[in-house]
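Every protein chain of the complex appears in place save one, which is left out.
So, chain A:
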Amino acid sequence: MRYNEKELQALSRQPAEMAAELGMRGPKKGSDEAEPVGALLLERCRVTREEPGTFSISFIEDPERKYHFECSSEEQCQEWMEALRRASYEFMRRSLIFYRNEIRKVTGKDPLEQFGISEEARFQLSGLQA
């Protein structure tokens, strides 16, 4: 499958949410420091605590195939796990639906109307039960 690699590489150089050196166990490490070695697209992934200071990312279709990450401290491990948990598009979408509904309850108005996106299927309440 082709993908827009150059664009992703450019994206990787943009200011990051979080950046750190973490030890990664998986495929062999690349030696080229200038370009990112790899990217993991985080949809439908599970972030799991492993040994202390270590977490893994696995994907729903193959939960045993894990990418391991070693952190320099327990604190760093916590930070990364929390950031990754919130990083998925799905999480952001659910947050949006949640806030929209809460605002409707308090004000009686739909806050998405001002953005012109109130009819989009991805923002409907039914999406939360999925």
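General remarks:
As a working rule, a residue touches a chain if its C-beta (ideal position, glycine included) is under 8 Å from a C-beta of that chain, and two chains touch if they have at least 3 such contacts; residues count from 1.
Just so we're on the same page, contacts and distances are computed from a predicted model.
Missing chain, UniProt protein name, picked from "Protein transport protein SEC23", "COMM domain-containing protein 1", "WD repeat domain 75" or "Sesquipedalian": "Sesquipedalian".
Contact with the omitted chain, checked across A:45, A:71 or A:84, is made by A:45.
By the touch definition given at the top, chain A reaches the unshown chain through residues 1-11, 14, 27, 35-41, 43-45, 59-62, 89-90, 92-93, 95-96, 99-100, 102-103, 106-109, 111-112, 115, 117, 120-122, 127, 130.
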